[in-house]
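Data block below; observations after.
Here the complex is missing one protein chain, while the rest keep their positions.
Right after this comes subunit A.
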Amino acid sequence: MLPTPYRTGFATLVRYAAFAGLVAFILVPLGQAIVVSFTSTLPRDGIELGDLSLVNYANIFADADLVASLGNSILYVSVNVALTLAVSLPAAYGLSRFTFVGDKHLMLLLLAFRLTPPVVLSLPVFLLFAQLNMLNNPIGIALVHCLFNIPIAIWILESFVSAVPKEFDETAFLDGHSLPGFFFGYLIPAIGPGIGVTCFFCFVFSWVEVVFARILTSTGGKPITMAIDSLFGFNTDIGLVMAMTVFSLLPGVLLIFFVRNHIAKGFQLRA
């Protein structure tokens, strides 16, 4: 966005070279994973080792556990995102519009929970969820992931709500809208992109997390990540592992495409 005096031919060249390097750095590891996912990596009848083949993808669908893990992942992430949004939107609104006793402490607590590494809490969370009978259940993962997703959601949503002028609320209330009516009829449509970005980041952080997912699903209800871990053994089919990895990337990449124009918005901060 700099005006022209700062742009020179040489700078443009450097910029394109740097971008090309960055593209290669990010894409080569994934490119190799995709190639391996289409390669037969174990000796099989009728397919030469190292041949290009769809056998790994066929094997995913032949394995009931792997298919179930796709469903488990989608289920726990959807529940987590819905739950996080439902509780974070009111909190973000409250923090954006009002001051109240302890609001600063609440913010500090949110920050601390976002920063607490899952390993620190994994043991008591395991024991707590065992008592609640929520082990080996994708819903358990959905609940625990609120720990770091609620702070992120409140952070992003608050900056979007704060961008909406307060007069906007007052007009809605003067028109006789109730609080729920205001949220659904006015606020949510007004911060649509913010909701999208929040969903994206909550999805991402929940989808990729493995420490809680591992301790909560030791024997059943495994998400994709844990199903992949269980593929490792004496004679690991690395092609199958990579095929599952490619599958695990698809929803995220799709979401990136949907929020591409808003991904960098919503990080304006208030201490």
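To be clear about the criterion, a residue touches a chain if its C-beta (ideal position, glycine included) is under 8 Å from a C-beta of that chain, and two chains touch if they have at least 3 such contacts; residues count from 1.
Note that contacts and distances are computed from a predicted model.
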item: Protein name, per the UniProt record, of whichever chain is missing from view ("Acyl-homoserine-lactone synthase", "Sugar ABC transporter permease", "Cell shape-determining protein MreC" or "Ethanolamine ammonia-lyase large subunit"); value: "Sugar ABC transporter permease"
item: Residue among A:9, A:43, A:117 or A:176 that touches the chain left out of view; value: A:117
item: Footprint left on subunit A by the chain that the document does not show; value: 1-3, 5-6, 15, 18-19, 22-23, 25-30, 32-33, 36, 83, 86-88, 90-91, 93-104, 106-125, 127-128, 143-144, 146-147, 150, 154, 166, 204, 207-211, 224-225, 228-229, 238, 241-242, 245, 248-249, 251-253, 255-257, 260-261, 263-271
